[in-house]
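Have a look at the structure that comes next, please.
Complex shown without one protein chain; remaining protein chains in place.
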Amino acid sequence: MNLHRFANPARFMRLSSALLPWCGAGAAALIGIGLYLALFIAPPDYQQGEAVRIMFVHVPAAWMASLVYALMALASAIALIWRHPLADIAALSAAPLGAGFTLLCLVTGSLWGERMWGTWWVWDARLTSVLVLFFLYLGYLALVNAFDEPGRGARAGAILALVGIVNLPIIKFSVDWWNTLHQPASVFRLGGPTIDASMLWPLAIMVLGFMLFFATLLLVRMRTTLIEAKIRVLLLSEIERHAAASPRQAVAS
Amino acid sequence: MPAGRHTMLPAAGFAGIDLACRRGERLVFAGLSFSLAAGGALVLTGPNGSGKSSLLRLMAGLGRPEAGVLSWDGAPVGEDPPAHRARLHFIGHQEAVKPLLSVAENLAFWAGMRGGGDVGQALARFRLAAFAGSPCRLLSAGQRRRLALARLLASPAPLWLLDEPATGLDSDALDDLQAAIAAQREAGGFVVLSTHTELPMAGAATLCLSDFAARPA
Amino acid sequence: MSEAIARFLAMGGYAAYVWPAYGLTLCVLGGLLWWSLASYRRSRRTLERLQGGREP
Partner (left out) sequence: MSAFRLLVQRDLRLALRQGGDAAMVVGFFVLATILFPFGVGPEPELLARIAAGILWVTALLAALLSLERLFQADWEDGSLEALSLMPLPLEAQVLAKCLAHWLVTGLPLSATAPLLALLLQLDAAGYKVLVASLLLGTPTLSLIGAVGAALSLGARRGGVLLSLLMLPLYIPVLIFGVGAIEASIGGFGVGPHLLLLGALLAGALPLAPLAAAAALRQALE
């Protein structure tokens, strides 16, 4: 009764410690194989030559960037509606990972742009949307860490994540519309109009590898947050134990 | 959570069953119950940080209790928040007074937000009639405190929740407060207040928060 | 043999783009991995110190 439900979520800790080795091994294996296929086996693109290999990191990163934000919004909805503390922790733990994937997507995208267009940044519709998504992540991370009381940041972040997920398609639509208005000519296909089978496999494996990698780190970060919460509770109760014991004697004597 | 919660709620009056409240990671109090009949008063006592303000805020509907239920005339309060808000006054530590507006404008605003009421009489009963026209930035802390309490009289509400109303009041103001509370109770209203100073009230129940402090882990 | 490696590293003339992309991927993913594991270990150690290493 005394400890808040999430202070000792034995079930989640047991479950995650069982899952962790498998996720970790799976992620390492998939990314390893994916990298090998991407760098050595996949044929160069007839138009873009070897540079197409950037796609094998850029596309999974782009996919993870939006997938993680969607998961954060889902977790935030669960946290707000059912006040489930684990959902809050999941969203908080996922945010930095999502931001990392988005940054990776942006930089690999600009590398790709540099090769194709000779400039480090191309206001392509998709890249611009990813840039905006990156700022949504930064906004979330800034908001969550802007409060002294930990619970307050998580709850405010949950609302922001929901507001963000509602706005994301609108932003995407307006950026696409704005892009076609100002840059009608270039069809800037990152992955090329069609991806033939020989490239599809490495891509699929890399995407799966990234997802497992994300799952592993998410579980690790959630366990860390839970342990930190438990530490706070232990420190608090120690203070209370001292406070409860010492002053009364002082007053009494 | 006790089964058949509704059956256990007292048919009339304002009550709380097995209330628990959390502040961040800390459970402030647990298993706290109280029951108040019409015309009744409840005085909350206890050291700082024992949860007097937290309990009053829970009663007002600012935030949800960790456990337990509050009931009004047998119906859980959480089921109809607007109705609960309509029936209560909550005067917290801050006075909610705008320095730029005059005393009368401030009180007229708060009364108007609750559907109107007699501002003049409320100011008079807290000896603020003379300041009606002056902007609140000229008021002293005690006078601002009296203006906050005048909100209680400006528009009627059966339930009064007062968080340390007596702080900063001089002896006259204390008498006005006690008179107002007595009148409220005679009219069949409920008064719950937390206080550190001695505030004698006939037939008032007291509740010491430290009796319900959650055991440290 | 070394000629094949050199050709591979040249990446058909796009070495300056492909390798930074993969290098950055390893940095970002590696960084996230290290940061998460480091904070996890640190909090475990503090917890064990606080609890005198009783329950996990």
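By letter and in written order, the chains are A, B and C; residue numbering begins at 1 in each of them.
Just so it is clear, a residue touches a chain if its C-beta (ideal position, glycine included) is under 8 Å from a C-beta of that chain, and two chains touch if they have at least 3 such contacts.
Just so it is clear, the model here is predicted, and its values are computed rather than measured.
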**Message:** With touch defined as in the header, list the contact partners of the absent chain among those displayed.
**Reply:** A, B
**From A:Ile159, A:Leu200 or A:Ala244, residue that would touch the chain that is not displayed** = A:Ile159
**Request:** With the full complex in mind, choose from A:Met13, A:Leu39, A:Leu74 or A:Val132 the residue touching the hidden chain.
**Result:** A:Val132
**Asked** Taking the entire complex into account, which one of A:Leu19, A:Ala70, A:Ala142 or A:Leu200 touches the absent chain?
**Response** A:Ala142
**Request:** Quickly run down the residues of subunit B that touch the omitted chain.
**Result:** 60-63, 82, 85-86, 88, 90, 92-98, 100-101, 105, 109-110, 112-115, 151
**Complete:** Even though one chain is not shown, subunit A touches it at residues 80, 132, 135-136, 138-139, 142-143, 146-148, 152, 155-156, 159-160, 162-164, 166-167, 170-171, 173-175, 177-178, 181
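By our rule, only the chains that are shown with their structure count from here on.
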**Message:** With centres defined from CA atoms, tell me which chain sits nearest the overall protein centre.
**Reply:** A
**Asked** Using CA atom averages as chain centres, what separation in Å is found between subunit A and subunit C?
**Response** 16
**Complete:** Per the C-alpha means, the centres of subunit A and subunit B lie apart by a whole-Å value of 45
**Message:** What's the distance between the Cα centroids of subunit B and subunit C, rounded to whole Å?
**Reply:** 57
**Prompt:** Which of the residues in subunit A end up touching subunit C in this complex?
**Reply:** 13, 31, 35, 39-40, 44, 49-51, 53-54, 57-58, 61, 96-97, 100-101, 103-104, 107-108, 111-112, 114-115, 213, 217, 220-221, 223-224, 227-228, 230-231, 234-235
**Residues on subunit B engaged by subunit A in the complex (per definition of touch)** = 22, 24-27, 30, 214-217
**Message:** Under the definition above, what is the set of subunit C residues touching subunit A in their complex?
**Reply:** 8, 11-14, 17-18, 20-22, 24-25, 28-29, 31-33, 36-37, 39-40, 43-44, 46-47, 50-51, 56
